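The other protein chains are all here in position, but one chain of the complex has been omitted.
Now for subunit A:
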Amino acid sequence: MQNKDQKIIELIELNDELENYFRNTIIPQLFVDANLILRKFTPPAMKQFKLHNKDIGKSITDVKDNFRFPSIVDNIEQVIKTGELLEKEIQTTDMRWYQMNILPYIVKRSKTTNGVIITFIDITLRIRDLKEQEKLIMEHELLLDTISHDIKTPLTSLGLTIEMLKKIPEKGMEKFPLLLEKIENGLVKIKGIIIDLTDSRKSDHHYKTVEELLDIEQILEDVRLTLATQILESGAQIKLDISHSEIVFVRRKLRSIVYNLVNNSIKYRDSGRVPEIIIKTFLEGDYFVISIEDNGRGIAKSDLEKIFAKYVRIATDVEGTGVGLHLVKEIVSISGGKIMVESEIGKGAIFKIYLRNQTLTEQHNLKA
């Protein structure tokens, strides 16, 4: 008797454990017996398939419409009959994807299948990711194909034209202008393709930029390290006057602004004096201002407008590409800021960068 009571207590405990397990699982699961009676299901199954406690004890055929895919009863019957696990991806009529596993519930002693346990794993997101991946691969292929086709066409005319130009001495000069025009057209087409490609990439946000709260002193330290060689060689003295240091901006962009301006101050130094660069940061109205002042050779009034243009070089005795200040101007303008420059020949220059002073939350609100 004692022994029997003990067994019952153990069974109750075991049942409690199973109940708890069932209640707490996050995956929709159903237990259907060999007579197709719904015996148990997990809370996520209630939610996912709109099952209620009163459905327990009903035949699965009575609630089959809840599952929004027609063959579930056939699948269950198949597993009961064969005793073999069935796994398949299903799409319900509400367009969600599930990995459905129907496991036979085997009674050990008699080795018979006494029902099935059905598990549903939501793979809608995974399927969507795979589709997205497929789409990307296709776009990539298409892009490569377009590039190769569109570039091969101007390459054909360029190649033929160049070969013809080589023969010009034999054939006479009268066709020279036509052939030159073909070469020019070929180059313009190839350039256009490259520009189209790089611009469309930008607008697709393949290369996302993230704004974050930055400490300008850290950025200045990064720039100082990047320019360590130039600072050492020129003997440049850099003085800092930081009255405000926090700014929300894209790290590499802010670094690029400061780097280009400090680099210019060193590059365009006056050979007659020790280069001195004063970097100040402060708040002015709605702006966070970075002022970079040098005692370099300065810029003539007439050149002030030109310095931000792409590929424009004022001083040709110093190495450069004419892209630096253009880039600074682009970054600052796109972010909603402005850039001011004061300079006089022989007296150095002051560049003031006005960046919109905003907190991270303001930034998010703007985007939303």
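Quick notes on this structure:
Please note the rule applied: contacts are C-beta pairs under 8 Å (C-beta built on N, C-alpha and C of every residue); 3 or more make two chains touch, one makes a residue touch a chain; residues count from 1.
Following the convention adopted for this analysis, contacts and distances are computed from a predicted model.
The listed choices are "Carbohydrate ABC transporter permease", "Radical SAM-linked protein", "Response regulator" or "3-isopropylmalate dehydratase small subunit"; the UniProt protein name belonging to the chain that is not shown reads "Response regulator". Only one residue from A:Leu103, A:Leu179, A:Leu220 or A:Leu325 touches the chain missing from this view: A:Leu179.
Only one of the listed residues, A:Thr119, A:Thr161 or A:Ser343, touches the absent chain: A:Thr161. One chain of the complex is left out; on subunit A, the residues touching it are 145, 148-150, 152-161, 163-164, 171, 175, 178-179, 182, 185-186, 189.
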